[in-house]
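Before I ask anything, let me first share the structure, which is written out below as structure tokens.
With one protein chain withheld, the remaining protein chains of the complex are depicted in position.
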Amino acid sequence: MFYIIDILGVIAFAISGVLVAIEKRMDLFGILIIAFVTSVGGGTLRDLLIGDTPVSWMRDMTYTYVIFISAVFAILFRSNINYLRTSLFLFDTIGIGLYTLVGIEKGIHANLHPIICIALGTITASFGGVIRDILCNEIPVIFRKEIYATPCILGGVTYFLLREFPIKENLVFVVAGVVVIVTRLLAVKFKISLPSIYPK
Amino acid sequence: MFYIIDILGVIAFAISGVLVAIEKRMDLFGILIIAFVTSVGGGTLRDLLIGDTPVSWMRDMTYTYVIFISAVFAILFRSNINYLRTSLFLFDTIGIGLYTLVGIEKGIHANLHPIICIALGTITASFGGVIRDILCNEIPVIFRKEIYATPCILGGVTYFLLREFPIKENLVFVVAGVVVIVTRLLAVKFKISLPSIYPK
Partner (left out) sequence: MFYIIDILGVIAFAISGVLVAIEKRMDLFGILIIAFVTSVGGGTLRDLLIGDTPVSWMRDMTYTYVIFISAVFAILFRSNINYLRTSLFLFDTIGIGLYTLVGIEKGIHANLHPIICIALGTITASFGGVIRDILCNEIPVIFRKEIYATPCILGGVTYFLLREFPIKENLVFVVAGVVVIVTRLLAVKFKISLPSIYPK
């Protein structure tokens, strides 16, 4: 079940990478790399920081295959992909929910402090996009306006709060994931953003 | 004692990160990340290169707390921070002196060649700023004009020269650190820069 959600997230991230790379008029190789980096960049950075190498995507070929197929699909149907925008947004949002939890789990497994675990969750979910933007020569969009990291952090906090209570591990997992997803959906729907520190 | 200096450096770097991020009109999350990266980015790269993982800031929560508090402080008092400019410059300069030595020590501990140790010291002191500039979509300032790396290298060379003499470890440490700090202060005061290879 988790695995399926993970794969949906990978697909959504890969397709979003393709769309950004096409906007930058990259060639086929560049598009593939950006798709790849968007999907697995966050997890790769996480694995490097905690020293869990070779990094995940080198040990499980599923990622490579899924990203490749998604990218080819997105390149072929690039002019029709707008119709999928809502589904993609949903996949992406579910994806970051799960990515956050995967990162947290890995942090716990490495005996790290809860705050560091939440940081790892957020890195897993959002730094694929950061690396994508750097490779595309842009200031990362999540540093400027997109509500992306805040839901991850809220989900992570929920996770560690619930663990204090006698609740089943699985349920904690699901609730924390739902917090990430719902917060992000609400933030996007109601155009909520972090309070601005700049004068209008 | 060293620990206190280290923390002063972290504070100075975090605040300088906040100021750069605000100039780029990043949101609160972006500002925090840039503060973090500026402070611990150099040490993180060093730890990754030598394989000392999980990287330092994941094992000692002091960094996270100090950076967070410094960043919040800098955001709140951003319009008054100019009054602190001289103190910040001093903290920063003392910080790179210490960071250089921390990097060198780590290199020695990993049995690396003196030149590589000096490189690790320089990376520790200056690559936080490099990563900050990349995330802000700028060519890193230390590659263009700021005298930043040269004092680190001179301090490192001093360190290894002095070690050849029967001088106490602690004294070697202090003298090398002072070389970094004084060289940088002089360079900034007298506007000394690397010889230019470009025609005027």
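Order as written gives the chain letters A and B; numbering starts at 1 within each chain.
Definition applied: a residue touches a chain if its C-beta (ideal position, glycine included) is under 8 Å from a C-beta of that chain, and two chains touch if they have at least 3 such contacts.
Predicted model only: the values in this text are computed from it and were never measured.
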| item | value |
| --- | --- |
| Options A:14, A:81, A:101 or A:135, residue touching the unrepresented chain | A:135 |
| Residue of B:5, B:48 or B:157 in touch with the missing chain, whole complex considered | B:48 |
| Which residue of A:29, A:83 or A:190 touches the chain not shown here | A:29 |
| Touching residues on chain B - with respect to the absent chain | 48-51, 110, 112-113, 115-116, 119, 130, 134, 137-140, 142-145, 149-150, 193-198 |
| Footprint left on chain A by the chain that the document does not show | 21-22, 24-31, 33-34, 44, 48, 51, 53-55, 58-59, 61, 64, 75, 78, 134-137 |
